[in-house]
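All protein chains but one are shown at their positions in the complex.
So, chain A:
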Amino acid sequence: MRTAIVFIIGLFLFGCGSEGISPADTAYVFQQPSNFPPATYTFENNPVTKDRFELGRALFYDPVLSADSTIACANCHQQVRSFSDPVHKFSKGVNDVSGFRNAPAIQNMAFQAHFFWDGGVNHLDFVPINAITSEIEMAESLSHVVTKLSRSDVYREKFENAFGTGEVSSQKMLYALSQFMNMMISADSRYDRYIRHEGETLTADEAAGMKLFATKCSTCHATDMFTDGTFRNNGLNETFAQDSGRARVTESADDRGKFKVPSLRNAELTFPYMHDGRFRTLQEVLNHYAHSVKESETLDPALKQNGALGIVMTDDEKAKIILYIKTLTDRNFTNDKRFSNPFLN
């Protein structure tokens, strides 16, 4: 009975106190961009706080998550490139082992239903498990990471601040990493400020590119997420022996060669492109869609209209589309100090 009253008073105080939130604190409140779809993340289980976010930030930049303490999340996900890999087509794991897919950008994670190129993970909390335990990435076990963090006075204090107990668990570690990634919202590009009528304008060529994009690209790169979140075969290969993509998860032949449609936000920064990083420039990407789409059983129907492979685009149209895609670059995101390496400050 007494606990019930204390709890209710707590709720009550919290509810009335939230009026007077200071501007500094809003930096650690999840804010839904008006032009984005609703967030998919289960915030009710893991509400954002500054201490949890900061714990997640430390973990993101700390190689302690890997087997030999050489690889941090940030090795392959660097802020300057919208948290994609600035160096490698295939990122390097412990012992210099190569991955087999291009490291995707980490941005707007709170709004996604599926993660990784094959969509094998469907909750943000589980994303780090894949990287930590993969033999070609961090090659570590979750239980050993928990052990290592438990040995650290610094981390025990961070866990204490974040969760009210210094007892480290995989759940708390994953919650903290999710907090950090949930806050990594890129919604402040020139495009966003234009579309939200915040005083931004597009050049004539960018505006023309926007119209072309709507007819030639937005079937897949839909909504202001610039992806419809589906898995499609975009005609890169005729056979998929090397990487069957979505079929690796669904074990269905219908999904062979299908990969998640990536968001084009910050695409200017996230080169090289495609799951295998085969294209170095946006120009090469558009050339592929115009001229080199390959036939296969699972090729997306959008890339074979009226019996013709690919998307009809002139060189001038491609150039304008690229100019438009570059309006999706969000330097405020890639320069946001909240997401920078805390060990360098």
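Note that in this section a residue touches a chain if its C-beta (ideal position, glycine included) is under 8 Å from a C-beta of that chain, and two chains touch if they have at least 3 such contacts; residues count from 1.
Assume contacts and distances are computed from a predicted model.
Asker: Just go with whichever of "Glutamate dehydrogenase", "L-serine deaminase", "Copper-binding protein MbnP-like domain-containing protein" or "Signal recognition particle receptor subunit beta, a GTPase" UniProt uses as the name of the absent chain.
Answerer: So, among "Glutamate dehydrogenase", "L-serine deaminase", "Copper-binding protein MbnP-like domain-containing protein" or "Signal recognition particle receptor subunit beta, a GTPase", the name matching the hidden chain's UniProt entry is "Copper-binding protein MbnP-like domain-containing protein".
Asker: For the chain left out of this view, which of A:Gln171, A:Thr239 or A:Asn332 touches it?
Answerer: Missing-chain contact among the listed residues: A:Gln171.
Asker: Determine and list the chain A residues touching the chain excluded from the picture.
Answerer: Against the left-out chain, chain A lists 1, 4-5, 8-9, 12, 15-16, 19, 41-42, 45-46, 116, 120-126, 129-130, 132-134, 141-143, 146, 169-171, 174-175, 178, 248-252, 254-255.
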